[in-house]
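Note that one protein chain of the assembly has been removed; the remaining protein chains are unaltered in position.
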Amino acid sequence: MIRPGTWYLEAISPELITSCLLKEVIYVGQTPYQEVQVLDVAPFGRCLVLDGKTQSAECDEHIYHESLVHPVMLLHPQPRTVFIGGGGEGATLREALAHRSVTRAVMVDIDQQVVELCKQHLPKHHQGAFDDPRAQLRIGDARQLLAEAPEQFDVIILDLADPIEGGPAYRLYTQEFYQIAKAKLNPGGLLVTQSGPASPLNHTEAFTVIQHTLASVFPRTIPYSVYVPSFMNPWGFTIAALDAGAQMPSPEELDRRIAQCITRPLRFFDGLTSQALTTLSSFLRRGFAEEKRIATDASPVFVV
Amino acid sequence: MIRPGTWYLEAISPELITSCLLKEVIYVGQTPYQEVQVLDVAPFGRCLVLDGKTQSAECDEHIYHESLVHPVMLLHPQPRTVFIGGGGEGATLREALAHRSVTRAVMVDIDQQVVELCKQHLPKHHQGAFDDPRAQLRIGDARQLLAEAPEQFDVIILDLADPIEGGPAYRLYTQEFYQIAKAKLNPGGLLVTQSGPASPLNHTEAFTVIQHTLASVFPRTIPYSVYVPSFMNPWGFTIAALDAGAQMPSPEELDRRIAQCITRPLRFFDGLTSQALTTLSSFLRRGFAEEKRIATDASPVFVV
Amino acid sequence: MIRPGTWYLEAISPELITSCLLKEVIYVGQTPYQEVQVLDVAPFGRCLVLDGKTQSAECDEHIYHESLVHPVMLLHPQPRTVFIGGGGEGATLREALAHRSVTRAVMVDIDQQVVELCKQHLPKHHQGAFDDPRAQLRIGDARQLLAEAPEQFDVIILDLADPIEGGPAYRLYTQEFYQIAKAKLNPGGLLVTQSGPASPLNHTEAFTVIQHTLASVFPRTIPYSVYVPSFMNPWGFTIAALDAGAQMPSPEELDRRIAQCITRPLRFFDGLTSQALTTLSSFLRRGFAEEKRIATDASPVFVV
Partner (left out) sequence: MIRPGTWYLEAISPELITSCLLKEVIYVGQTPYQEVQVLDVAPFGRCLVLDGKTQSAECDEHIYHESLVHPVMLLHPQPRTVFIGGGGEGATLREALAHRSVTRAVMVDIDQQVVELCKQHLPKHHQGAFDDPRAQLRIGDARQLLAEAPEQFDVIILDLADPIEGGPAYRLYTQEFYQIAKAKLNPGGLLVTQSGPASPLNHTEAFTVIQHTLASVFPRTIPYSVYVPSFMNPWGFTIAALDAGAQMPSPEELDRRIAQCITRPLRFFDGLTSQALTTLSSFLRRGFAEEKRIATDASPVFVV
């Protein structure tokens, strides 16, 4: 039975809508870049919603953010400098700073208001990460600020909104941008980007194109996916490496590295979880094998 | 934007509803056992819905049914006789019969009308499996008919509705039933059961209890899960083995066995997919480790 | 509590949606002119839906059709010839033919397929009216066929779809069309048109404009409204008369005329009901008094 009352509706596609019982509207507003909602919905807890799309939810943001950050950080032997594109909630920053080796994490978000709103309304997301002396927040276009950054980075983490036509993020998913990013990496450097939905019904919307575009710039890519309950979908990520032989460590080695390199226990990610995420089901392998598209500035990829 | 028009709403939980654009209502009716709908919904194609829960959809039933049937059938060295509990759509039967070694597949469904409706309205599901001379359909309570069956089986496959309070299926998820099933297996025999939702938010509703209950009867269990788009959730399965050392073959060995044992190409399942399904993320391992409940006739497990 | 299941959603406005439990989809299709649905929805019974808007429902079509037809027919001393524009369901025709004095009723609908679908699927609406020897169905544009009709009429009844941008009907709500209609009326002739929603929130969308446009062509208009449950809104109608002194008879006189002129009992309309419909609440009187717009071919009126 469905309760009458207040509900939050989100369109997965024009033919598929999810409705969550709304417990509280924390904030609704419009910034120069996007519509922002901070909502508390019954099954998922406090959520950041940008332009009608849930970005992360209290109940499972650790699944998304640990899966985004730790594989790439643990694949690197000793990541000191990290560039984060997007990630207004501060949770990506939080996870990156949990790595003992990190001396500086530069986060660039285009939307100062979103960052301020997250600082205020999503304390369980950032957990004070913005106040870490190693963190540096820069407001502006991640592409431009990365290109102009005075420093090089060991790891680049792209925690961006989906590439939506007319949205602020699509130029951060193109071949040209990945070339810029590659040039800003130190030797042995790595990049990871969120890569959109990854179910059998929608993995070719963005995931396979992003992987294929990265593979046109980097000698090695490692795509993987994880189910995120508040997205009601598996979600894709792609690591790109300067080193053609890069390979996720074994589960045992990963567990050892987690214990050594990370200053606190993780809630989701561990060695076997890494293996579950990076072992690709048949439809993903087929999707990557058959993908021909490369996203460029002139011909970008969009999700619906 | 959401189209006004006709929609199909399903409750994942009282706080989470999914809505699919309805293209056609093929059939709606009530049998002595359950409410039956055959619907054609825009994103998923033709679906069987029992008591308001989608059982399988044309777009991805191969993911569900191949994941249910082939792991257990390929784990067995040479399955000849198969017992199928439930599976009214005929797709489980279809996949079982694709194994060259099978000489007889006995399928028991409680609801003759559902089977007839599936025969008529879901031809892409059964693909004529009911007409295979090795197939034998028996109508009745799977628990009783399994107990009274004159024969023993190599493999038992339980493709049942979720255990719902007041529903027809919950007595097929109890320790007592698993003891009956165990007694009907040939030496080296295996059982697999669908085991309910398997996301971080709902894996302890049924999946961990079913695994723990099976582990109280069988010396060896192998739980695994797969994301099924039309369920908008990962789904759990549990293999139970008489042989304490049973172990899924390596990806390479599985691919070899698929080529040898199955009469036609599979659409989803293969060696690496098997590894993806059976490699358990941390929350599942924790869930199984911490589970204490055992479902019994007196104290069964129910999903909401 | 809301039942999951199949629902029919209709937009009253972009900010207000009604959802009815869907019992059966009788027909869905596209004609050259419009999208057609015949639905059976739980609270209202069998409905005709054109372009996503409920035209009439079994449970209350008698309220709509009696309110459309009988005031104008009873205001006329002896209506013999009737022109009906639209009215594909056949219910307007049915009510017109119930008047003993009628010798000919010419009905023009633009969409032959809608008429055929109504004949087949809405038998309780037309009740065989199309077979009455006094009825003549012409397929085509009501404006053109009225202009070219060889005969004159005593009463013109316009049972049209709402004037929607891009829809087939908006040219039947303009000053130019009303001038055509006026020229086709016999002396003492009367016209009535459905006039859109009539609540305090939406009576100025079309109702007041239609009345004001008619008043620019005819010396006398009589607007009135009735609540139609399946529209969840009061609905407006406007009578226009060649005779400047036309006035609805008293309730007692109306009841006498109903008994004399109509061949069977009415279900909704009677003398006091007529008084209830034609006594205008303050917001309607204000709306008519303040309306300045006149709908013309060059500047028509549209509802959202």
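The chains carry the letters A, B and C, assigned in the order they are written, with residues numbered from 1 in each.
We adopt the following convention: a contact is a pair of C-beta atoms (placed from the backbone, for glycine too) under 8 Å apart; a residue touches a chain by one contact, two chains touch by 3 or more.
From a predicted model like this one, the values you see are computed outputs, not experimental measurements.
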Touching the absent chain when the full complex is considered, from C:103, C:136, C:281 or C:299: C:281
From C:50, C:63 or C:248, residue that would touch the chain that is not displayed: C:63
Chain not shown: contacting residue from C:20, C:209, C:222 or C:261: C:20
Interface with the undisplayed chain - residues on chain C: 1-3, 7, 9, 11, 13-21, 41-43, 59-60, 63, 199-201, 226-227, 229, 232-234, 268-270, 272-273, 275-277, 279-283, 285
Chain A residues touching the omitted chain (full complex): 2, 4-11, 17, 22, 24-25, 28, 37, 39, 52
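Here, only the chains that are shown with their structure count from here on.
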Which two chains share the largest set of C-beta contact pairs: A-B
Whole-Å separation of chain centres (CA-atom averages), chain A against chain B: 34
Euclidean distance of C-alpha centroids - chain B vs chain C, Å: 54
Where chain C touches two or more other chains at once, by residue number: 2, 4
